[in-house]
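Here the complex is missing one protein chain, while the rest keep their positions.
This part shows chain A:
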């Protein structure tokens, strides 16, 4: 059961949670999200959770395929959560809220400076009208609507995590949460032998030895071809198959483009990949680059030992994954700092891994975030 995600845009990036808790709200915030609200009646005490843990092939985490976050809040928790969410709402910059539009809203423009109409805008009887829900952005003369909760839209250079769904001649097709499947050509993939050469028919036959169906892989967006199809590339050691970890699927808008999307959390010996498409990988750290060759050179080490992930690491993976789940359920933008912070908080307050998805920690995280943002704001205004 999900509340429609294309509802009222909220610049602070957590509005949908408010919607999720609509039934037990009294009469706070004015909601005029009627146009596209298609919730299936009042939502019961249940947080919308877009994150779903996928079963990963050969992964140690043989978790259930889909898992929604079930929450039952008691009276105190409900009040605390409401207070926290309210504070978050009040902390959101007013300017962003003012620039938020829904479909058919008129975007105020100055007629004199001939504006350039960008995405999500249309001309209606001489007025510029929004055709998407989102925030109006202005760059020089360009006016466009930045959607807040749209499907993933790839840009060149994005790092994405995807799942192989088909092997076609010379290419793999990947599900990446885009409106179409992405294509990874055999030729834009560095071969296991690491030699730069033309791909032969033999290579083509051996494609399954590189990636099979249902493999989770990481790649970079190369660009759109002339026919409009999306091409990926994986010409680097750090791209490729992801094993021994968890794939989490969160709404794509929760991952912002950053300088770094690959993170090696040394403290936990865990790799965290925040795919721009909302696929997040938490897995055991793999050594990339020249070191892998050395490891391959090493004889012995039976495959059993090699495939073994220490219990400690597995626990770390679960803890981080659950942190991501909680944060995405709350609708907070996922940054590596926030994920670590949340995981740390769970450790320091002695919350078991499985209890992390419970109501108490959920409320606790919301409060912590509200406090953090308030501090940040205070610091900022203090600096001014």
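Some points to look at:
In the analysis below, a contact is a pair of C-beta atoms (placed from the backbone, for glycine too) under 8 Å apart; a residue touches a chain by one contact, two chains touch by 3 or more; residues count from 1.
Criterion: contacts and distances are computed from a predicted model.
A chain of this complex does not appear here, and its UniProt-recorded name among "Helicase C-terminal domain-containing protein", "Sodium/potassium-transporting ATPase subunit alpha", "Translation initiation factor eIF2B subunit delta" or "Kynurenine--oxoglutarate transaminase 3" is "Helicase C-terminal domain-containing protein".
Summary of contacts with the chain left out: across A:110, A:260, A:350 or A:381, the touching residue is A:260.
From the options A:101, A:128 or A:159, the residue with contact to the unseen chain in the full assembly is A:159. In the full complex, chain A touches the hidden chain at residues 114-121, 137, 139-142, 144, 155-157, 159, 220, 236, 257-262.
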